[in-house]
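Certain chains of the assembly are absent from this excerpt, and the rest are unmoved.
A, B and C label the chains in the order they appear, each numbered from 1.
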Amino acid sequence: MRVDGRKADELRNIHIETGYLKHPEGSVLITVGDTKVICNASIEERVPPFLRGEGKGWISAEYSMLPRATETRNIRESSKGKVSGRTMEIQRLIGRALRAVVDLEAIGERTIWIDCDVIQADGGTRTASITGAFVALSLAVSKLVEEKELPSFPVTDFLAATSVGIIEDPGVILDLNYIEDSSALVDMNIVMTGAGEFVELQGTGEESTFTASQLQDMLAVASKGIKELSAIQKEALGEIADKIGSKPANGSENQS
Amino acid sequence: MRVDGRKADELRNIHIETGYLKHPEGSVLITVGDTKVICNASIEERVPPFLRGEGKGWISAEYSMLPRATETRNIRESSKGKVSGRTMEIQRLIGRALRAVVDLEAIGERTIWIDCDVIQADGGTRTASITGAFVALSLAVSKLVEEKELPSFPVTDFLAATSVGIIEDPGVILDLNYIEDSSALVDMNIVMTGAGEFVELQGTGEESTFTASQLQDMLAVASKGIKELSAIQKEALGEIADKIGSKPANGSENQS
Amino acid sequence: MRVDGRKADELRNIHIETGYLKHPEGSVLITVGDTKVICNASIEERVPPFLRGEGKGWISAEYSMLPRATETRNIRESSKGKVSGRTMEIQRLIGRALRAVVDLEAIGERTIWIDCDVIQADGGTRTASITGAFVALSLAVSKLVEEKELPSFPVTDFLAATSVGIIEDPGVILDLNYIEDSSALVDMNIVMTGAGEFVELQGTGEESTFTASQLQDMLAVASKGIKELSAIQKEALGEIADKIGSKPANGSENQS
């Protein structure tokens, strides 16, 4: 039995509220247990310098926490005048993950900015950010399609993320909250597509190590969690969900 | 008639949700029309260096906007590596205003951190921040009193803020939204106590000027607005409201 | 009687030396009691990015203090690597105030840079900066007119600033020096035009509040001070003074 009564392979309560804020092209509040993240997607009609004139787009992500998202107050990164290593690592991860399921040629010379702002933190903020950001991005992109700015829907598959880990008892668990995360021997973040393929795998023995068989157990549990998350995303997206990954060739390839 | 149908001296719809986030000692979501600000108050058991050993406390405020709180996306101040002049000005204003109604000796060597994070902006974010922050601070301080950390309630009066301005037609208006603010000839932010005294007055002719009689008209309208805001704060605070400014001597003085 | 023997509504000794430095288009040393500020105006033949191609000009101000302008040495902002909130607030105020009496369309796509460098501080440095900067700006602009770069004189009215405040005894006072400022209950900076209209009003109860009637008393005293300052500016500017606000329509409007 886990600290909050969940089973080892059970996700926390997940809720995705779409249309959360009025200005962004795509806006979502994702709630994963007590973790709450506002995920906004904005369309900018230009690309970073390294891509200019290449005829393809880009996805750039930023991540931040309110100072009091956590139990004790953190100093704002704007006050410190620099972004921490942890923040940069998470931002790079979110952007990279989303780029794996978007056809960048298809979106043209545009940047999709993803802003993930954690207003309440209880573990798993980076994976909640990815799961929520996928929905916000799909909403924003869908607007471009509606407005005939894009000929077809450029999102090639669903994408969600969760964490798995190993704690003393009961061993491998899914979707760690903050208390579990603090005492975990191994911590792994997994990003997968709706077709069940890996996009990103980051496993760390926290002053500890893990065996090949422990790895297999973690992957199995993560896979189950991702499927459930994809279903929740699908429901949140409604009709838009049907346009994702609709290209048959691609779909069958993914199931190989 | 104004752009959103309000009368000249009419506030927007105001809502103050208390207990908004779980970690902060005081947490509020204030909604003023389409402007939404999360106001959190945190207690830190020490004071800034310039006050150490003086036996009194301090109130420090920080203000920020989500990049997509506005119609077009703003670059994060943490990414730019510095806080803008506008942000600093607002932070200083919020802290100064709140310090006027808190007995700093009474709170002992503690800092109350106020974090105002604008998640959606439609004009008046700094005055909404002050109005919301007053409630968050009262909640946090009330916890200290409950836990017997403080012998008496150190908040000496209510405090709220609003804006007034002059536009071509109909002239003096209360609580400007973004569109009104953009076209205003004069823009004034006013912070007042529940007793109707001024704490801060900041009036600016935007490439324009204003006469003494226009100033009187603006002050009258502001005064009406502040009274209504105090009533909304009172309701949001419930029983805690009764403890504010209860010292009779002080109260009568304020009404002179 | 005040600490330096002045009457409640008496300015300190004011002196404005024009042509103070040789390189700037307009250069002034303003002395207000023991406060001394070098105000330089520079013409730059381009505007900030947000105004490019708009066919109008801009006025941008910077403010700084020598480390030893004050009784104890301050660390340079260049050494700290960032500009303080107080400095930013003052810079923004100076620029905004001057823009209210300059016809920005008339100056064309130029930036007038105002540099206010306090070499000795004894209270009232921001208001002395505005009063001196107005003269420096007028000198610089006058050179553009002389050189036929501008068809007419684009300064629409005089502009000066001073402080008023409330101290225990004798109550409302004009033009506070550092000692008075430190003990003031209320501190107000006022920027007015030669025609007696307000451009900016910033009143602050320093951990204190003020009533509507106290506000009226302060405004009256400030108004008297500003008139005297305008007269001193007029004398310093000599013939150039006659060109200011000469447009009759505008002038009568201002007196309403």
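We take it that a residue touches a chain if its C-beta (ideal position, glycine included) is under 8 Å from a C-beta of that chain, and two chains touch if they have at least 3 such contacts.
Everything numeric in this text was worked out from a predicted model, so none of it was measured.
J.: When 3 copies appear, how many make the full set?
T.: The whole assembly in this structure file has 6 copies of the sequence.
We take it that only the chains that are shown with their structure count from here on.
J.: Which neighbours do chain B and chain C have in common?
T.: A chain counts here if it touches both chain B and chain C, and no chain qualifies.
J.: In terms of CA centroid distance, which chain is the most far removed from chain B?
T.: A
J.: Could you work out the angle of the rotation that brings the CA atoms of chain A onto the matching CA atoms of chain B, rounded to the nearest 5 degrees?
T.: 180
J.: How many Å are there between the centre of chain B and the centre of chain C, using C-alpha atoms for each centre?
T.: About 28 Å, centre to centre.
J.: Distance between chain A and chain B based on Cα centroids, please, to the nearest Å.
T.: Between these chains, centre-to-centre, one finds 35 Å.
J.: Measure off the straight-line distance from the CA centroid of chain A to the CA centroid of chain C, and report it in whole Å.
T.: Here the centre of chain C sits 52 Å away from the centre of chain A.
J.: Residues of chain A that touch two or more other chains: which are they?
T.: 81
J.: Per the contact definition, I'd like the list of chain C residues that touch chain B in the complex.
T.: Counting only chain C, the residues touching chain B are 82-86, 88-89, 91-92, 96, 99-100, 104, 188, 193, 195, 197-212, 215, 219, 254, 256.
J.: Which stretch or stretches of chain A touch chain B in the complex?
T.: That would be residues 21-24, 27, 34, 36, 38, 40, 42, 44, 62, 64, 66-71, 73, 76-83, 87, 113, 115, 117, 119-120 of chain A.
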